[in-house]
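Omission of a single protein chain aside, the complex is shown with its protein chains in their original locations.
Letters are used for the chains, namely A and B, taken in the order the chains are written, and counting of residues starts over at 1 for each.
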Amino acid sequence: MNYLIPLMVVIPILAALIVNIFGGKDKTVKAISIVVAIAIPVIAIIAAVGIQYFGGHDPALLASSLPSNLMGTLVASYNTGIVYVFENIERIFIFLMGIVAFLAVLTYFAEKKEVSGPYLYLIFMGIASVTALMLSNDIFNMYVFFEITALTQVGIIIASSTEDNYEIALKYLILGAIGGPILLLGIGFILGTIGSVNINDIVFAISNNYVNPYAPSLVIGFALILFGWLYSAGLPPFHTIKSAVYSKARPNGSAILQGFSVLCMLAFGIAMYKIFAYVPYFNTAIIVFAILAMALSIAMSAMEVDFRRMIAFLAVGELGFIALGFGIGTQYSIAAALFQAANEIVITALLFIGFGTVYYLTKTSDTRKLGGLIAVDSKMAIMVLLGGFALAGVPPFNGFQSKLMLVQAALDAGYTELAILAIIVSVVIFFTFVKAFHTVYLQPKPKDLKFAHEKIPKATVFSVAVLLIICLALGIFPNIVTDVFIPFAGGLI
Amino acid sequence: MMDIQLASLFASGAFIIIGLFAAIFIDNLIKKIIGIAFIEEGVNLFLICLGFKAGGVVPIFLPGMTADWFAANAAYPLPQALVLTSIVIGASTLAVMLALAMVLYRKHGTLSVSEMMGDEK
Partner (left out) sequence: MIEYIVIFVAVVSAIIALLQNDLLKAAILTGISGFCVAFLFQILLAPDVALTQAIVEGAIVPVFIALAVLKTKGEEA
């Protein structure tokens, strides 16, 4: 038995509950949070690859005790409990999420004197649920954690006490409360057709022709699950609300929210790919949404004057690249999508926290009122600039490696126009980012600009530096992760 | 007379459509939330219908039943287990939404969504 796999979910949940109990005592809360936030990535590193059958429901052990009229049927091979699968790809994403969470918590402590127990509760609960989303091999279990993630995301916005955060939270929650049941309805259609919610069982039943793969109920199920996926990933038509959500949270909250979105998108994307890759128009549907996400979000980010919304739109646009990789559907493109997702978590966390310092210093996010901030902290300005280069795909950063991989995959698959589109979008991202950077940091400082704080906390500088080092490391040695992603993508096809 | 399972499926479809209609088109926030509760109810009903077996028995293994007879006659219990979780999730989402609605009412003095969101811009 590999007890570390369930512990990856149990520890954050326990931490969440304990942190909430010790609400008022700042020192205890800080100590517990830091220890747990370090523990999460460490466990992800040391845990051995394995499969966890909850409740001892190992199908190999149960097979002999079945009723005689079920022996030898399809049902006899079904998993009867929840199954968690932990492989190297889950290790990478849980590790990155853990690092981002640790740095975000650190930044939060540095910028706020009094820590709020409920806010940390939400962060840890969210981490537990996205970890479970990645590990779970059971679509209903994924739905449950998807709902918990949506609720914690709403909670993080509510706890952020920014302007108009309640309206955005309510909008997001109402959309989520429509998207969630629709996802569940899709799961219901699959369950009704096949009789199991375990992904391996579903794939087994479909690929061995126990059910008609083109049965209308399966295709309807796919369409409904696709809708839920669009909601969780913030692809169009949900890109506006998703970017509003990012811009309403605290900077460290946005970094974590973006990590949650990426992991939700990946978990459901991989599940959909495993189950439905044979459905006609599967690739077309995903490519269409990917293109819409890239084009719409980038266009909207170019028009924004509020830099937090701008970064938020850029982050959502980047999600389009991940979807594009899934849509093209070759081994290399899926590996590129996974690589892009890993980069996305790190780079957007860097940008949210880095640009968040501007808001921390001046309490405004309107680029027309800002300027000359490079004089305050030139180190931070340079690190943010390098982060922007990583986002736009400038060598030697990781964004360059993953986008290069994606463009190559598109060319190999014969989608020349998609490759060109990806390059154009990257260039637009670059210009949008440089424009924002120029207005915030380089142009002369307006006279009426007031500072709320004089200096950026050391912990924030440290967090951004760590994220930048990860970006650089992944950019120079992409093999660390691609050696895992390429075989995994090969196994999906 | 229509089959009870089919009738329930129609009812679940009706619930989902009524709920979607309310959630999208009705302006009053509380009614929107009630509509969302109906969507969840419809989906739960749909899942329970999947497990129904005409002339079957409740999927609780009682003394005196043999495993073979039980496997052949009981309703499918998996959807029922799922619905238990789903009901609780639905109720908690609803509670959060209502709490938000109360906060927003205090802020804007209205329950109309269009006025609330209109104030924002």
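Everything below uses one rule, namely that a contact is a pair of C-beta atoms (placed from the backbone, for glycine too) under 8 Å apart; a residue touches a chain by one contact, two chains touch by 3 or more.
Since the structure is predicted, the reported quantities are computational estimates derived from the model, not experimental observations.
The chain not displayed here makes contact, within the full complex, with B.
When the full complex is taken into account, the listed residue touching the unshown chain is B:26, out of B:26, B:67 or B:117. Against the chain not displayed here, subunit B makes contact via residues 1-2, 4-5, 7-8, 10-11, 14-15, 18, 22, 26, 28, 30-31, 33-35, 37-38, 41, 44-45, 48-49, 51-53, 56-60, 75, 80, 83-84, 87-88, 90-91, 94-95, 98-99, 101-102, 105, 110-112, 115.
In this section, only the chains that are shown with their structure count from here on.
Within the complex, the subunit B residues that touch subunit A are 16, 20, 23, 29, 32-33, 36, 39-40, 42-43, 46-47, 50, 66-68, 70-72, 76, 78-79, 82, 85-86, 89-90, 92-94, 96-97, 100-101, 103-104, 107, 116-117, 120. Interface residues of subunit A facing subunit B in the complex, by the touch rule stated above, are 67-70, 140, 144, 147, 151, 154-155, 158, 164, 166-167, 169-171, 173-174, 176-178, 180-181, 184-185, 188, 191-192, 195-197.
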